[in-house]
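Pasting a structure below so you can have a look.
The complex appears here minus one protein chain, its other protein chains still in place.
Order of writing sets the labels: A, B and C. Residues in every chain begin at 1.
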Amino acid sequence: MDFIAQLPVLPVVLPFVAAPLCLLLPAGRAPWVWATLVAWATFALSLILLEQVWINGTISYAMGGWSAPMGIAYRIDLTNGMVLALISFVAAVVFPYAGPSVRDEIAHKQTPAFYTALLLCFAGLIGVTITGDAFNVFVFLEISSLSTYVLVAMGAGRDRRALTAAFNYLVMGTIGATFFVIGLGLLYMATGTLNMIDLHERLVGQDNRVVKAAFAFIVTGLGLKLAMLPLHLWLPPAYSYAPSSITAFLAATATKVAVYIMLRFLYTVFGFDFPFLSVALDFFLILGVAGMFVASLAAMFQDDIKMMLAYSSVAQIGYMLLGISLGTVDGVAAGLLHLVNHAFMKAALFMAVGCVVLRLGSHQLSAFQGLAKRMPWTAWGMVIAAMSLAGIPGTAGFISKFALLQASFDKGGLTPTIAGFLIVLSSLLAVVYLMRVVRVMLQPLPESGPFTKPVVRPPLLMRVSLWVMVLANIYFGLQGGGLIALTRRAASILMGVDAGGAM
Amino acid sequence: MLELSDNPGVILLLGAFIIIALPTIMRRPAMLLITGFSAMRLMGMEVGDQTVLSLFGLDLTPMKFDVLSRLFLIVFHIAVTLNIIYSWGVKNATECWASLAYPAAAMGGVLAGDWITLFIWWELAALTSVFLVWQPRTRETYLAGMRYMVIQIASGVLLLGGIVILFRQSGALAIGALDLRDPSGLFNPAALMLFIAIGVKSAFPLLHNWVQDSYPKSTLGGTIILSVFTTKLAVYLMARVFAGTPELIWIGAVMTIFPIFFALIENDLRKVLSYSINNQVGFMLTGIGFGTAASMNGAVGYAFSNIIFESLLFMSVGAAMYRTGTSKATELGGLYRTMPLTLMFCLIGALSISAFPGFAGFVTKGLILDGAAEGHNFIIWLILLFASAGVLEHAGIKIPYFTFFAHDSGKRPKEAPPMMLIAMGLSAVLSVGIGLYPEPLFNLLPYQEQIADYHPYSAYHIVEQLQLLLFAVLAFALLIKFKLYPPEVPSTNLDFDWLYRVPGRALLFKIVSLIVSLWRWLWGGAQEVVTRVMARTHRTHGPEGTLARNWPVGFMALWTAVVLAVALVFLYWVA
Amino acid sequence: MSHHSPEDKKNIGWADHPAFVRGFLWFLYLSCAAALVAGFFWQKEHPHFAVETVPVFFAGFGFVMFSLIVLVGQHLRKLVGRPENYYQERE
Partner (left out) sequence: MMDHLILRVMIKLFFAPILLFALYVQFHGDYGPGGGFQAGVIFASAFILFALGFGLRTTQKAVPPSVLPYFMVTGLLLYAGTGVVTLFLGGNFLDYYVLAPNSHHNAGQHMGIFLVELGVGMAVFSSMLTIFYYFAGREPEISDEDW
């Protein structure tokens, strides 16, 4: 077996094969250790793959002995190579964190099922990212979505509202997937192919109603998956009631993958040859900006911190859409940069909240009072991640928000300039809702109420995982150059400015 | 090439910070040593030395030593030294610090060869000197200091504005002669701004009140230090930049006249001397305004000697105040009995400032009058003669007469302390020395060819001057004899500063209260708006609000359909 | 000083002594006279203004102007004079 030649398929196959095996492991620590090892191995594979792509350019991999247009092909360029590395990095950090957290939240006998679902979700997300086949995207999207519904529902052990949240998520996710697959069907009808590159080539010049309808269905379906503004309603409850580690994992990966797929369809499958792309981009601009404000305002009033952060995620997706909607290399690069950085900050924030949930049993704002004294590592990690989310200089969030701003102003014209100012304004809203939490954390310990008793500090593993994420925020805030170069190149390859060759 | 360590500004400024760290007993000797060291470095400098520095693409000349700066640096050193000796008993850290730092700033300014450097020293001078005004630490001096600082900073702002415009005009930053007007006769805005900035510091008429407002309120030594530097730095700059500016002649002439009347009716003798500063600077500015070799020599030479005898007068009044606690004419008088030495020094100062032959004022003042005469400017010449009579009145007669003679106040204070006497003695020796043997001073003047032909002790000059002064004294004697000389009465005399201290102040407070109420209105309104907006936002975005509550799944599905419909409509009919 | 009682006599300093005052005044008169006379002997060689050639010009100017300053100037007090604590009351 030629390791390098088989490399593109391994990150999918590994968790995919590992998932059923996990189900057979005895309940307890074993599934967790297994899942963690698999995540680490996958992370290593993704890094090697990213390096290969960076050096050699886009990699294609044909499956089942059928070459590209006919069979299923995997195709990895810098964009999905990067998203792949991001997902597996988040998994590699969150899976170890999940151990102590899950022990508290999930029934002991359910652990094999939990980690199986987690690995399947992970494998699905990686599959969505890695594949170059449009229908394969749907299949993997469903694999990850179905396991996600299960994982969210497993939060019922702590809060029964997780069941309704999971159910709503299931219905909405299925609607989204259905729309997506209807769109694919229409595309297949128009072109007779499902391979993305092939689709693009055959779609050129086809400006008919079928293609338009396909586009509308795909955009709506994916919009649901990535929680674009009016279609975001499933996200806050799902994130709030899911187990802590699942929230951290999903917030950092699921919507990001959906954003990636949206990018892929916009720029690779449809591309600039379509006159309606600009309409779609305006659509995203409006919805992105609306998302930034509606969700930020909603976050301002939430007393449930997980809910607040979930709304904040919706707002952050607005930023990414805004970047994408600019339609320039700078804009897309900024959107990608924010995608990566937002994964770091949200994962860190939700992990911090998970520590609090573990020790205080609540993610209400009142549980955070005096946290800086009670759990200093968690609290300060959270403060730094919050600073990153608000876009304070020196953190990753600043870099990507700055890149977004720059892209908006560089685009020129009235609308992008206004959008640029709106980014600043909405960042101020982020400061407001994050300040609420930070202020409460810095207050003295509560003297009455349910959160007066002293607590043990969170397990070392959870704190270490949290701080790995926090340090990622700081590192990419201070040394963002490499990541910026990566996203810029990825964006230019994606948009066809660069042919995707080796540098 | 001058080193940074040659700059007396730097030496004294560093010294100022060193001495506050020293034990109090060592402060004054250390100050003397530092000034001595600085003076020694000054000796080593050659005319024409300069330091050139390129910073941020600007060519700066932080130090430029020429004939003019040499003269001012020498006399500034003398003034600092005299004050250190005079205030020997004052060990207070702030005052010691300020009485080195403030002269340091002025000296740095004198040595500056470009506008940027000057601006820095200029502002530093303002900031360090205000501590001397504040030093008595009363509410009155606090307010006076604030007024003083506002005016000084305003002048700095004007200076900076002028510098910026000048730089935009010419691209050069070197300090050199400027024409106030363009060839077309219009004012050059840069030059005008610089002119007014320097004018504020030289206390132009109507811009002069800060001198009388703040100087007399300082400590004894503080007043002396203050009286020397700011105005003389301004004179130096006028000589550098605006020599031969006709406007300056008239401004100077007015400056020589109006303080005479205010000094006449002023009861506080230190305030009288503050008016005298205005009057004296007026002479110098007039000389600079003529811009001829003679008048320029006269102006800067007069500045040199004036610093010494003006200080001497301040010192003697200060000594009286030190012993009696007051400087008011109505509360002094008859002190000649117990303070004969102070009286003697005071008289020497008075004779010097009145320009009696044989004293310092005489040898240089004539040059300024010659400038007017050479220009055939009869009116100015008469004004200057008139002002000379006025100087005699308020500085030459009023100061010693009301301090030491007049009606007997009954106070029998001790003679001034020895260090004060030494300082006064040194000043007196210098005043007489310059008067009798002016050549060393003449050698420092900028126009050597002219001064070589000048002989102050020509017979007619002596006769003229004696006629003027002796008959003025005669008039005084007769006025006293026939009880026509107005008695001193305790009063506050309104001057131009009334405008900003009473109606201006009231207006300011009115405006401030208006702004405050406007702000309250705006802020209150804004708060109300914010509260209302927040309430409304909470209604829509709060946990139970339309945009944030948990919707039933059917509703979400409906939304999906709506989005799809909108997308289709857009794609079909808009795109 | 005429109303001083005998005890005050010893407080009368040298400058208040009538003999000194008289002597000083006579010295002044004589100096003035001498200067006046000298004015006729030493004239400026190159006068700029006609008045400089008048021998008693400077004496007269000095006398008149000094008197003028004192006699006119004191009326300024009526215009600008205020109680001593004028500003303190307003600040």
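In this text, contacts are C-beta pairs under 8 Å (C-beta built on N, C-alpha and C of every residue); 3 or more make two chains touch, one makes a residue touch a chain.
Quantities reported herein were computed from a predicted structural model and do not represent experimental measurements.
A.B. asks: According to the contact rule at the top, which chains on display are touched by the left-out chain?
C.D. replies: Contacts of the omitted chain with visible chains: A.
A.B. asks: Looking at A:16, A:89 or A:115, which residue reaches the missing chain?
C.D. replies: Selected residue, touching the omitted chain: A:16.
A.B. asks: Applying the definition given at the start, please give the residues of chain A touching the unseen chain.
C.D. replies: Given the touch definition above, chain A has residues 1-2, 6, 9, 13, 16-17, 19-21, 23-24, 61-65, 160 touching the missing chain.
One rule holds in what follows: only the chains that are shown with their structure count from here on.
A.B. asks: What whole-number Å value describes the gap between the mean CA coordinates of chain B and chain C?
C.D. replies: Each chain's C-alpha centroid was found; their separation is 31 Å.
A.B. asks: Give, as an integer number of Å, the spacing between the C-alpha centres of chain C and chain A.
C.D. replies: The separation of the two C-alpha centroids amounts to 98 Å.
A.B. asks: What residues of chain A sit close enough to touch chain B in their complex?
C.D. replies: 164, 167-168, 171-172, 175-176, 179, 209, 212-213, 215-217, 219-220, 223-224, 230-231, 233-234, 236-237, 275-276, 278-280, 283, 294, 297-298, 300-304, 307, 311
A.B. asks: Going by the contact rule at the top, pick out the chain B residues touching chain A in the complex.
C.D. replies: Listed in rising order, the residues of chain B that touch chain A are 537-538, 540-543, 545, 547-548, 550-551, 553, 555-557, 559-560, 562-564, 567-568, 570-572, 574-575.
A.B. asks: Given the complex with chain B, which residues does chain C contribute to the contact?
C.D. replies: Result: residues 1, 11, 13-16, 25, 28-29, 31-32, 35-36, 38-39, 41-45, 48-49, 56-67, 69-71, 73-74, 76-77, 79-88, 90-91 of chain C touch chain B.
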